[in-house]
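The structure's right below; bear with me while I get my questions together.
Only a part of the assembly is drawn; its chains keep their places, and the rest are absent.
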Amino acid sequence: MSEDIPARIRALEDRDAIRDLIAGYGPLADSGDAEGIAALWVEDGAYAVGGMWEARGHEAIADLIRGPIHQQLMADGCAHLLGPVAIHLDGDHAIARGHGVLLRRQGDANEIFRMSANRWELVRTADGWRVLRRDNALLDGTEAARVLLSLPTGRHPQ
Amino acid sequence: MSEDIPARIRALEDRDAIRDLIAGYGPLADSGDAEGIAALWVEDGAYAVGGMWEARGHEAIADLIRGPIHQQLMADGCAHLLGPVAIHLDGDHAIARGHGVLLRRQGDANEIFRMSANRWELVRTADGWRVLRRDNALLDGTEAARVLLSLPTGRHPQ
(Lines give C-alpha, C1' and ligand atoms only; values in the text may rest on other atoms or scores of the structure.)
Protein backbone atom coordinates (compact mmCIF):
# COMPACT_ATOMS: atom_id res chain seq x y z
CA MET A 1 0.00 0.00 0.00
CA SER A 2 1.27 3.41 -0.94
CA GLU A 3 2.77 5.56 1.79
CA ASP A 4 1.77 8.66 -0.15
CA ILE A 5 -0.78 10.06 2.29
CA PRO A 6 -1.99 13.00 0.17
CA ALA A 7 -2.56 10.73 -2.83
CA ARG A 8 -4.51 8.27 -0.74
CA ILE A 9 -6.68 11.02 0.71
CA ARG A 10 -7.30 12.44 -2.73
CA ALA A 11 -8.41 9.05 -4.04
CA LEU A 12 -10.85 8.74 -1.14
CA GLU A 13 -12.15 12.24 -1.78
CA ASP A 14 -12.53 11.48 -5.47
CA ARG A 15 -14.52 8.34 -4.85
CA ASP A 16 -16.66 10.04 -2.24
CA ALA A 17 -17.36 12.98 -4.55
CA ILE A 18 -18.34 10.67 -7.42
CA ARG A 19 -20.64 8.65 -5.19
CA ASP A 20 -22.23 11.82 -3.89
CA LEU A 21 -22.61 13.37 -7.33
CA ILE A 22 -24.50 10.34 -8.61
CA ALA A 23 -26.54 10.09 -5.40
CA GLY A 24 -27.74 13.61 -6.13
CA TYR A 25 -29.25 12.65 -9.47
CA GLY A 26 -32.48 11.11 -8.18
CA PRO A 27 -33.34 13.85 -5.67
CA LEU A 28 -32.67 16.52 -8.30
CA ALA A 29 -34.74 14.68 -10.91
CA ASP A 30 -37.69 14.17 -8.57
CA SER A 31 -37.62 17.73 -7.32
CA GLY A 32 -37.72 18.91 -10.94
CA ASP A 33 -34.46 20.84 -10.73
CA ALA A 34 -33.56 21.06 -14.40
CA GLU A 35 -30.55 23.32 -13.90
CA GLY A 36 -29.32 21.26 -10.98
CA ILE A 37 -29.45 18.09 -13.07
CA ALA A 38 -27.65 19.74 -15.97
CA ALA A 39 -24.91 21.00 -13.64
CA LEU A 40 -23.98 17.41 -12.79
CA TRP A 41 -22.58 17.16 -16.33
CA VAL A 42 -19.76 19.06 -18.01
CA GLU A 43 -21.08 21.73 -20.37
CA ASP A 44 -20.96 19.50 -23.44
CA GLY A 45 -21.73 16.28 -21.59
CA ALA A 46 -24.07 13.62 -22.95
CA TYR A 47 -26.95 11.54 -21.64
CA ALA A 48 -27.71 8.70 -24.00
CA VAL A 49 -30.52 6.18 -23.79
CA GLY A 50 -29.48 3.20 -25.87
CA GLY A 51 -30.98 3.05 -29.30
CA MET A 52 -33.44 5.81 -28.59
CA TRP A 53 -31.93 9.25 -28.13
CA GLU A 54 -28.99 11.26 -26.88
CA ALA A 55 -29.10 14.66 -25.19
CA ARG A 56 -25.90 16.70 -25.37
CA GLY A 57 -25.11 19.87 -23.43
CA HIS A 58 -26.63 21.53 -20.38
CA GLU A 59 -29.66 22.91 -22.18
CA ALA A 60 -30.57 19.62 -23.81
CA ILE A 61 -30.20 17.74 -20.53
CA ALA A 62 -32.20 20.35 -18.61
CA ASP A 63 -34.91 20.09 -21.26
CA LEU A 64 -35.38 16.44 -20.37
CA ILE A 65 -36.53 17.56 -16.94
CA ARG A 66 -38.60 20.45 -18.29
CA GLY A 67 -40.22 18.32 -20.98
CA PRO A 68 -43.72 16.83 -20.90
CA ILE A 69 -42.70 13.24 -20.21
CA HIS A 70 -40.79 14.06 -17.05
CA GLN A 71 -43.36 16.62 -15.93
CA GLN A 72 -46.13 14.05 -16.30
CA LEU A 73 -44.14 11.53 -14.28
CA MET A 74 -43.71 14.10 -11.52
CA ALA A 75 -47.41 14.94 -11.57
CA ASP A 76 -48.25 11.24 -11.28
CA GLY A 77 -45.67 10.77 -8.53
CA CYS A 78 -42.37 9.12 -9.36
CA ALA A 79 -39.04 8.06 -7.88
CA HIS A 80 -35.80 7.88 -9.81
CA LEU A 81 -34.23 5.35 -7.51
CA LEU A 82 -30.60 4.43 -8.11
CA GLY A 83 -28.68 1.52 -6.72
CA PRO A 84 -25.15 1.81 -5.36
CA VAL A 85 -22.42 2.37 -7.95
CA ALA A 86 -19.17 0.48 -8.39
CA ILE A 87 -16.46 3.01 -9.21
CA HIS A 88 -13.29 2.55 -11.21
CA LEU A 89 -11.07 5.55 -10.64
CA ASP A 90 -8.25 6.20 -13.09
CA GLY A 91 -6.54 9.51 -12.40
CA ASP A 92 -8.76 12.29 -13.68
CA HIS A 93 -11.33 9.91 -15.17
CA ALA A 94 -13.69 7.41 -13.65
CA ILE A 95 -16.37 4.96 -14.61
CA ALA A 96 -19.31 4.13 -12.35
CA ARG A 97 -21.79 1.33 -13.00
CA GLY A 98 -25.12 0.75 -11.36
CA HIS A 99 -28.85 0.25 -11.69
CA GLY A 100 -31.58 2.81 -12.08
CA VAL A 101 -35.22 2.11 -11.40
CA LEU A 102 -38.02 4.47 -12.26
CA LEU A 103 -41.04 3.97 -10.03
CA ARG A 104 -44.34 5.59 -10.93
CA ARG A 105 -47.62 6.05 -9.16
CA GLN A 106 -50.53 4.69 -11.20
CA GLY A 107 -53.94 5.15 -9.63
CA ASP A 108 -53.69 3.70 -6.14
CA ALA A 109 -50.64 1.57 -6.84
CA ASN A 110 -46.97 2.11 -7.61
CA GLU A 111 -45.33 0.34 -10.50
CA ILE A 112 -41.81 -0.26 -11.73
CA PHE A 113 -42.07 1.74 -14.92
CA ARG A 114 -38.50 1.20 -16.11
CA MET A 115 -35.45 -0.66 -14.86
CA SER A 116 -32.18 0.10 -16.49
CA ALA A 117 -28.42 -0.21 -16.50
CA ASN A 118 -26.30 2.91 -16.12
CA ARG A 119 -22.70 3.57 -16.99
CA TRP A 120 -21.39 6.95 -15.93
CA GLU A 121 -18.17 8.34 -17.36
CA LEU A 122 -16.83 11.08 -15.13
CA VAL A 123 -14.05 13.60 -15.33
CA ARG A 124 -12.26 15.79 -12.83
CA THR A 125 -12.75 19.48 -13.60
CA ALA A 126 -11.59 22.65 -11.90
CA ASP A 127 -14.99 22.66 -10.15
CA GLY A 128 -14.90 19.03 -9.06
CA TRP A 129 -16.09 15.82 -10.64
CA ARG A 130 -18.66 16.03 -13.39
CA VAL A 131 -20.42 13.59 -15.72
CA LEU A 132 -18.92 13.38 -19.18
CA ARG A 133 -21.42 10.85 -20.43
CA ARG A 134 -24.19 8.73 -18.98
CA ASP A 135 -25.34 5.72 -20.94
CA ASN A 136 -28.58 4.06 -19.99
CA ALA A 137 -30.23 0.95 -21.40
CA LEU A 138 -33.34 -0.96 -20.40
CA LEU A 139 -32.87 -4.22 -18.55
CA ASP A 140 -35.23 -6.03 -20.89
CA GLY A 141 -33.15 -9.08 -21.72
CA THR A 142 -31.25 -7.48 -24.57
CA GLU A 143 -27.50 -7.12 -24.82
CA ALA A 144 -27.14 -3.34 -24.49
CA ALA A 145 -27.72 -3.20 -20.75
CA ARG A 146 -25.28 -6.02 -20.10
CA VAL A 147 -22.52 -4.19 -21.91
CA LEU A 148 -23.05 -1.10 -19.76
CA LEU A 149 -22.89 -3.10 -16.54
CA SER A 150 -19.78 -5.06 -17.56
CA LEU A 151 -16.45 -4.50 -15.90
CA PRO A 152 -14.35 -1.88 -17.69
CA THR A 153 -11.92 -3.81 -19.89
CA GLY A 154 -8.97 -5.23 -18.09
CA ARG A 155 -10.23 -4.29 -14.65
CA HIS A 156 -11.04 -6.48 -11.74
CA PRO A 157 -13.14 -5.85 -8.66
CA GLN A 158 -11.34 -3.26 -6.53
CA MET B 1 -7.54 22.00 -2.28
CA SER B 2 -6.75 22.36 1.37
CA GLU B 3 -3.43 21.06 2.60
CA ASP B 4 -4.95 20.51 6.02
CA ILE B 5 -4.70 16.74 6.15
CA PRO B 6 -6.51 16.21 9.47
CA ALA B 7 -9.45 18.36 8.34
CA ARG B 8 -9.72 16.47 5.08
CA ILE B 9 -9.67 13.13 6.86
CA ARG B 10 -12.28 14.31 9.29
CA ALA B 11 -14.56 15.41 6.47
CA LEU B 12 -14.21 11.99 4.87
CA GLU B 13 -14.94 10.29 8.18
CA ASP B 14 -17.96 12.52 8.73
CA ARG B 15 -19.43 11.73 5.33
CA ASP B 16 -18.72 8.04 5.73
CA ALA B 17 -20.31 7.97 9.19
CA ILE B 18 -23.43 9.75 7.94
CA ARG B 19 -23.77 7.40 4.98
CA ASP B 20 -23.36 4.42 7.28
CA LEU B 21 -25.79 5.74 9.87
CA ILE B 22 -28.52 6.13 7.28
CA ALA B 23 -27.66 2.79 5.67
CA GLY B 24 -28.37 1.21 9.02
CA TYR B 25 -31.95 2.46 9.13
CA GLY B 26 -33.49 -0.15 6.83
CA PRO B 27 -31.81 -3.19 8.40
CA LEU B 28 -32.76 -1.98 11.88
CA ALA B 29 -36.35 -1.29 10.82
CA ASP B 30 -36.77 -4.68 9.15
CA SER B 31 -35.21 -6.55 12.04
CA GLY B 32 -37.63 -4.81 14.39
CA ASP B 33 -34.93 -3.22 16.52
CA ALA B 34 -36.90 -0.40 18.12
CA GLU B 35 -34.09 0.72 20.43
CA GLY B 36 -31.54 0.52 17.61
CA ILE B 37 -33.68 2.73 15.40
CA ALA B 38 -34.23 5.26 18.18
CA ALA B 39 -30.49 5.40 18.87
CA LEU B 40 -29.88 6.75 15.36
CA TRP B 41 -31.51 9.97 16.55
CA VAL B 42 -30.45 12.43 19.25
CA GLU B 43 -32.52 12.04 22.40
CA ASP B 44 -35.04 14.72 21.42
CA GLY B 45 -34.81 14.09 17.68
CA ALA B 46 -37.84 14.09 15.42
CA TYR B 47 -39.23 11.90 12.65
CA ALA B 48 -41.95 13.71 10.74
CA VAL B 49 -44.14 12.37 7.99
CA GLY B 50 -45.45 15.38 6.09
CA GLY B 51 -48.96 16.40 6.94
CA MET B 52 -49.61 13.28 8.97
CA TRP B 53 -47.66 12.98 12.18
CA GLU B 54 -44.40 13.68 13.98
CA ALA B 55 -42.67 11.48 16.52
CA ARG B 56 -40.27 13.23 18.88
CA GLY B 57 -37.78 11.59 21.22
CA HIS B 58 -36.36 8.10 21.52
CA GLU B 59 -39.45 6.55 23.07
CA ALA B 60 -41.81 7.95 20.46
CA ILE B 61 -39.55 6.83 17.61
CA ALA B 62 -39.08 3.37 19.11
CA ASP B 63 -42.85 3.11 19.46
CA LEU B 64 -43.19 3.43 15.70
CA ILE B 65 -41.34 0.13 15.39
CA ARG B 66 -43.18 -1.48 18.29
CA GLY B 67 -46.58 -0.34 17.06
CA PRO B 68 -49.19 -2.41 15.21
CA ILE B 69 -48.61 -0.92 11.76
CA HIS B 70 -44.93 -1.73 11.66
CA GLN B 71 -45.43 -5.10 13.32
CA GLN B 72 -48.03 -6.05 10.71
CA LEU B 73 -45.67 -5.01 7.92
CA MET B 74 -42.98 -7.22 9.40
CA ALA B 75 -45.39 -10.13 9.73
CA ASP B 76 -46.39 -9.72 6.08
CA GLY B 77 -42.76 -9.37 4.98
CA CYS B 78 -41.41 -5.93 4.17
CA ALA B 79 -38.29 -4.08 3.07
CA HIS B 80 -37.50 -0.49 4.00
CA LEU B 81 -35.23 0.07 1.02
CA LEU B 82 -33.36 3.37 0.84
CA GLY B 83 -31.58 4.85 -2.11
CA PRO B 84 -28.16 6.48 -1.87
CA VAL B 85 -28.05 9.85 -0.11
CA ALA B 86 -26.51 13.10 -1.29
CA ILE B 87 -24.80 14.71 1.68
CA HIS B 88 -24.14 18.37 2.35
CA LEU B 89 -21.69 18.65 5.22
CA ASP B 90 -21.39 21.95 7.02
CA GLY B 91 -19.18 21.71 10.08
CA ASP B 92 -21.09 19.96 12.83
CA HIS B 93 -24.31 19.78 10.83
CA ALA B 94 -25.28 17.97 7.67
CA ILE B 95 -28.23 17.42 5.39
CA ALA B 96 -28.75 14.21 3.46
CA ARG B 97 -31.41 13.73 0.77
CA GLY B 98 -32.61 10.50 -0.76
CA HIS B 99 -35.47 8.16 -1.55
CA GLY B 100 -37.14 5.59 0.61
CA VAL B 101 -39.25 2.78 -0.73
CA LEU B 102 -41.35 0.50 1.42
CA LEU B 103 -41.90 -2.87 -0.20
CA ARG B 104 -44.49 -5.23 1.21
CA ARG B 105 -45.39 -8.83 0.61
CA GLN B 106 -49.05 -9.25 -0.30
CA GLY B 107 -50.18 -12.80 -0.88
CA ASP B 108 -47.79 -14.29 -3.41
CA ALA B 109 -46.60 -10.96 -4.75
CA ASN B 110 -44.54 -8.03 -3.51
CA GLU B 111 -45.80 -4.50 -3.95
CA ILE B 112 -44.39 -1.01 -3.63
CA PHE B 113 -46.46 0.09 -0.69
CA ARG B 114 -44.98 3.57 -0.33
CA MET B 115 -42.37 5.62 -2.10
CA SER B 116 -41.16 8.73 -0.43
CA ALA B 117 -38.68 11.56 -0.23
CA ASN B 118 -36.41 11.83 2.78
CA ARG B 119 -34.47 14.74 4.15
CA TRP B 120 -32.24 13.95 7.08
CA GLU B 121 -30.81 16.69 9.28
CA LEU B 122 -27.82 15.40 11.21
CA VAL B 123 -25.63 16.72 13.96
CA ARG B 124 -22.25 15.77 15.35
CA THR B 125 -22.48 14.68 18.97
CA ALA B 126 -19.92 13.44 21.47
CA ASP B 127 -20.97 9.92 20.44
CA GLY B 128 -20.77 10.51 16.71
CA TRP B 129 -23.28 11.66 14.11
CA ARG B 130 -26.94 11.39 14.96
CA VAL B 131 -30.22 12.34 13.30
CA LEU B 132 -31.70 15.61 14.50
CA ARG B 133 -34.75 15.37 12.28
CA ARG B 134 -35.98 13.20 9.45
CA ASP B 135 -38.68 14.53 7.20
CA ASN B 136 -40.50 12.16 4.93
CA ALA B 137 -43.19 12.85 2.33
CA LEU B 138 -44.93 10.61 -0.16
CA LEU B 139 -43.88 10.90 -3.79
CA ASP B 140 -47.47 11.20 -4.95
CA GLY B 141 -47.20 14.21 -7.21
CA THR B 142 -47.64 16.78 -4.49
CA GLU B 143 -45.21 19.54 -3.61
CA ALA B 144 -44.07 18.37 -0.18
CA ALA B 145 -41.77 15.63 -1.43
CA ARG B 146 -40.14 17.93 -3.98
CA VAL B 147 -39.23 20.41 -1.30
CA LEU B 148 -37.52 17.72 0.76
CA LEU B 149 -35.46 16.53 -2.22
CA SER B 150 -34.43 20.03 -3.30
CA LEU B 151 -30.89 21.25 -2.92
CA PRO B 152 -30.28 23.00 0.39
CA THR B 153 -30.53 26.72 -0.31
CA GLY B 154 -27.49 28.22 -1.88
CA ARG B 155 -25.73 24.90 -2.35
CA HIS B 156 -24.58 23.28 -5.54
CA PRO B 157 -23.70 19.71 -6.33
CA GLN B 158 -20.50 18.87 -4.50
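Per-chain numbering from 1; labels A and B assigned in written order.
Going forward, a contact is a pair of C-beta atoms (placed from the backbone, for glycine too) under 8 Å apart; a residue touches a chain by one contact, two chains touch by 3 or more.
Quick caveat, the model's predicted, so the values are computed rather than measured.
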Inset, instruction - Copy number for the full complex, please, knowing 2 are shown in place. - result: 3
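One rule holds in what follows: only the chains that are shown with their structure count from here on.
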Inset, instruction - Report the inter-chain centroid distance for subunit A and subunit B in whole angstrom, where each centroid is the mean of the CA atoms. - result: 22
Inset, instruction - Using the touch rule from the top, collect the residues of subunit A that touch subunit B in their complex. - result: 5-6, 9-10, 12-13, 16-17, 19-24, 26-28, 30-33, 36, 39-40, 74-85, 103, 105, 109-112, 127-129
Legend entry - subunit A partner contacts - residues on subunit B that touch it in the complex: 1, 5, 8-9, 12, 15-16, 83-87, 97-99, 101, 111-115, 117, 138-142, 145-147, 149-151, 156-158
